[in-house]
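A single protein chain has been omitted; all remaining protein chains appear in their positions.
Moving on, here comes subunit A:
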Amino acid sequence: MEGWDPNTKSTLTQIPLLATKAGPRDGATWTQRLKEEYKALIAYTQMNKSNDNDWFRISAANPEGTRWTGKCWYVHNLLKYEFDLQFDIPVTYPSTAPEIELPQLDGKTQKMYRGGKICLTVHFKPLWAKNCPRFGIAHALCLGLAPWLAAEIPILVDSGMIKHKDDATSSTDS
């Protein structure tokens, strides 16, 4: 796992791995997969809380578990910035990772595709492919979104692209 910072690596190794290889069109096995996803997410959230780094909340937005929404936070210069997050589970999941979106930041950074999909490093997809199907949503957040926030939010704040909600007169962030 070269190219990853040590914190991310050590956190990742503690998130439970998933066993069922099932996508959203696989009926009962998908239900089983969803249970494993929730288990991993709960474990990851507990870990974050005990490390005083509770940085996201997500839940399924539909009963099939194919759309997820939530919020994430990033602290920069002692201020906490909050962003909505959302993503769909692609049909070829878990071979392909979900594309996490932060719609409020769409157009504010080059490290983003249309609709607010975050642009991941070159290391992410090969690592995901190598570990399929053991990685799930929790791993995508840990390896994808967390490093992205750490890299981009400081730049966006320092350059004035986003303002903290206490400063902003209009709602440029949450």
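Worth pointing out:
Basically, a residue touches a chain if its C-beta (ideal position, glycine included) is under 8 Å from a C-beta of that chain, and two chains touch if they have at least 3 such contacts; residues count from 1.
The rule is simple: contacts and distances are computed from a predicted model.
The chain absent from the displayed complex carries the UniProt protein name "Ubiquitin-like modifier-activating enzyme 5", chosen from "Alpha-1,3-glucosyltransferase", "3'-5'-exoribonuclease", "Ubiquitin-like modifier-activating enzyme 5" or "Ribosomal RNA-processing protein 43". Annotation: of A:Leu17, A:Cys132 or A:Ala150, A:Cys132 touches the absent chain (contact as defined above). When you scan A:Gln46, A:Ser95 or A:Ser159 for touch with the missing chain, the hit is A:Ser95.
Of the residues in subunit A, those that touch the hidden partner chain are 24-25, 64, 66, 88-92, 95-96, 99, 114, 122, 125-127, 129-130, 132.
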